[in-house]
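Data block below; observations after.
Omission of a single protein chain aside, the complex is shown with its protein chains in their original locations.
Going by the order they are written in, the chains are A and B; count residues from 1 in each one.
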Amino acid sequence: MSNTHSDTVAFVRDTMLPQQEPPSSSVGAVGWMRTNLFSGWFNTVLTIVSLGFIAFILYEILPWLISPTWDGTSLTNCREILAGLGDESGACWGVIRERWQQLMFGFYPSDLYWRPVLAFLLLLVAIAPLLFADYVSPKLIWFSMLYPFLAAWLLWGGAIWAPIFAILGFVVGFVVFRYGSKVILPALALAAGVVAAILWWTAIGPAIEAPLSAAIPIGIESVQSREFGGFMLSITIGVTAIMCSLPIGIVLALGRQSDLLLVKAICVGFIEFIRGVPLITLLFVASVLLNIFLPPGTNFDIILRVMIMVTLFAAAYMAEVIRGGLAALPKGQYEGADSLGLDYWQAQRLIIMPQALKISIPGIVSTFIGVFKDTTLVSIISMFDPIGLSNAIRADTAWNGVYWELFIFIGAVFFVFCFSMSRYSMYLERKLQTGHR
Amino acid sequence: MATLSDPPAESFKLSMLIYDTRYRAVTFQIMALIAFLTLIGWLISNTAQNLADLGKEPSFGFLFEPAGYDINQRLVEYNNQDSHLRAAFVGLLNTLLVAFLGCVTATVIGVIVGVLRLSGNWLVARVMTVYVEMFRNVPVLMWIVLAMAILIESLPAPRDFRGDNATASMSVFDSVAVTNRGVYIPEPLFSRSLGDLPVGGAFNISLDLVAFLVVLAGGLFLSGRIRARADAQQEATGVRPTTWYLRLGAVLVPVIAVLIALGFHLGYPELKGFNFQGGTYMRNSLIALWLALSLYTAAFIAEIVRAGILAISKGQTEAAGALGLRPGRIMSLVILPQALRVIIPPLISNYLNLTKNSSLAIAVGYMDLTGTLMGITLNQTGRELETVLLGMLIYLGISLAISALMNWYNSRVKLVER
Partner (left out) sequence: MKKSVFFGAMTVAGLAAGAAAAGTLDDVKARGKLNCGVTTGLTGFAAPDANGEWAGFDVSVCRAVAAAVLGDASAVEFVPTTGKTRFTALASGEIDMLARNTTWTFSRDVDLKFTFVGVNYYDGQGFMVPKELGVSSAKELDGATVCIQTGTTTELNLADFFRANNISYEPVPIETNAEAQQQYLAGACDVYTTDASGLAATRATFEDPTAHVVLPEIVSKEPLGPLVRHGDDEWGDVVRWSLNAMIAAEELGVSSANVADMSASAGNNPEINRLLGTEGNLGEMLGLSADWAKNIIASVGNYGEVFEANIGESTPIGLARGLNAQWTDGGLLYTPPFR
């Protein structure tokens, strides 16, 4: 073969050529631009249009945005500062300097700002075992369980006994359930536990608590929920709604999958009803109707009523997220649990729920983002969330007429919160994907 | 009762209701039902007592009293002497209008953005990512308010069109006026109009429109028949006759004939007094709401589309490429039809969200159902219970209708796939 070859071909190179640099048009900045920006006429057009668009936006906005009015004390003052500089228009950032604390905390007493801040930081600690399970000690979960009480106490203040007795109610209920389930059917023991806990909260607890808090008055200054406002209010409503809706959502999701026809019908009806109406109508219910539905004389303040309705709202969405998680579990898990002889609740508690919840976390996070964004709707029913506050700020004679500055600030803060959460949920999704395949 | 004499009943023990799995399900369901009914009864009795204490009686009689307020955008006849019910109906139509427009636009933008996010063009992909993240992470209420503010601030007021030194002028051959109150476009007018047909004494249907639609439908049907015949001929002979001019003619000729017969001409908007008169007027509140809802929902749809495309295995793209299809056609003929199966269910819930978010119209003064029934009517009559419950029921109806429709479509798509 090689002989014939050497006969027909006059020259054969038997050494490798030295490796050459790639052509300058396909490496470096130029090469990158050719492959990524200008590959073909269509992409070139797209690139040029995008560049023009970006330049236009920046040209329109930047000069307005960069405006030395941080020290302005009123809109008129800002206009004077700008006129002194010969600027025609510019933002008036003085309003943010003067009101940013109000936009963050509402009317919360300014010397107590550390309490919501601490509650927020502890929230990050409390959710760490759920979100970053690989990096923190699992014992921290005990802190997570205590957190709701601690946060409520920090935010609302008052005597330390209220949260302690609330916790004790759960302990009483759990103990009754634990020992009861050895004697009677777990479901009945559960009912007994719930009854015991309610009894504790309504009758026994208050009876002991009153003399106790009179005798040992340990507590911090109490703050009315009416003083809540700004982002603190949004976060409080959002976090409460998500925390409370999780258990309700689990029950609804299980109910929806249940074989019991009536239970299923009730759950489906509830979920579809809540998901079928706009949140704003539920907030109208909270603001004008909830008092009519409750026994005469009951009167929660509006924030509590809104929390109840937002919780119900979030629960319906949560139920769908968890149902998705349940559906995503391989059938083998259910069968495996059955073959181990576990009953329904044991299987749910030990096998199904831990896995289903884990898969659902990205969905739960995005539900939370949605609920957090939707808390802006409470401004329509006269609550001072950031948008509601922006209206109140404009009612001040000094700032009447300020518009964009407030919205840009509020929008930016919302963006920071929601964007970081959505990044987290994407990270988690990627992690879960590799974990399962 | 008859089972009392049955043998199994004698061995029946009360504890079996709980311990026997045959009975347990029934027991639990009955318990759940009792608990549920108790809850409902409790709520109703509370409501009755509270209303009695307030001296109010639930009644829907107010719906038939004159509303007394005006609504700017009305798709059906309405004036301030009409009833609250009719005002609510006007609002409902406005809700449906913006929801429909929003869903269509959001889908179009969402699909384009979703595809462009996967584009090989680095800059375009980044710009689209920025768009998606910005809209997804800021509350929709803010976008609605901002869209309105931008329209108001950046467009010229009608008074800028006036006088010798006008700073603004009409576009598209002086037929379209874009102002910060809205967009005025020419309207179709008929000099030999057929008049209106009253339906049920409440609404009027324009016979001109009916005639136009009937003729158009007839033309489309004819065009379909021509195509079917061409198909048959192609099957039989292998040669497809050229039919495009026939089909175009079948649609256009009758339509044009009808338009001429009715004396069709355009009514141009004209600046008269305070406002433009004549032409059709699309208010800024509608445009702002429509834009904001579409852009916001489109950001979510883009993500769904992207996920749907990514869910199609890469082999499909490569196979299509091997067949010699160009990238654009790979997307439209191979990838998107398959991705549709993944896309449709979350798309439905986004349509629902858009419809529900349209209730924020109140923020820009668009008179939808929330603005009329649960807004001014509630304020003027003080009937919180009735208006809010009625409003919720209507929204629930809309939502259920949309999901039923889309689920039906979804099942159709699925059938075609198999």
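The criterion applied here is as follows: a residue touches a chain if its C-beta (ideal position, glycine included) is under 8 Å from a C-beta of that chain, and two chains touch if they have at least 3 such contacts.
Just so you know, these numbers come straight off a predicted model, no measurement behind them.
Residue in contact with the omitted chain (choice from A:N43, A:N291, A:T367 or A:S425): A:N291. In the complete complex, the hidden chain is touched by one of A:F177, A:Y317 or A:F384, namely A:F384. In the full complex, chain B contacts the hidden chain through residues 53-55, 68-72, 80, 145, 148-149, 152-153, 157-160, 180-181, 272-275, 277, 284-285, 362-363, 365, 367, 371, 375-376, 378-380, 382, 384. Chain A meets the missing chain through residues 75, 79, 98-99, 102, 106-107, 110, 148-149, 152-153, 156-158, 162-163, 166-167, 169-170, 197, 201, 222, 224-227, 240, 243-244, 246-248, 284, 287-288, 291-292, 296-304, 307-308, 311, 380-384, 388, 391-397, 400-401, 403.
Note that only the chains that are shown with their structure count from here on.
The centroid of the Cα atoms in chain A and the matching centroid in chain B are 28 Å apart. Across the complex, chain A is touched by residues 18-19, 25, 28-29, 32-33, 36, 43, 46-47, 49-51, 53, 119-124, 127, 133-134, 136-142, 145-146, 149, 352, 356-357, 359-360, 362-363, 370, 374, 384-385, 388, 391-392, 395-396, 399-400 of chain B. Taken in their complex, chain A has these residues touching chain B: 35-37, 39, 43, 46-47, 50-51, 53-54, 185, 187-188, 259-263, 266, 272-273, 275-281, 284-285, 288-289, 291-296, 369, 373-374, 376-377, 379-380, 387, 403-404, 407, 410-411, 414-415, 417-419, 422.
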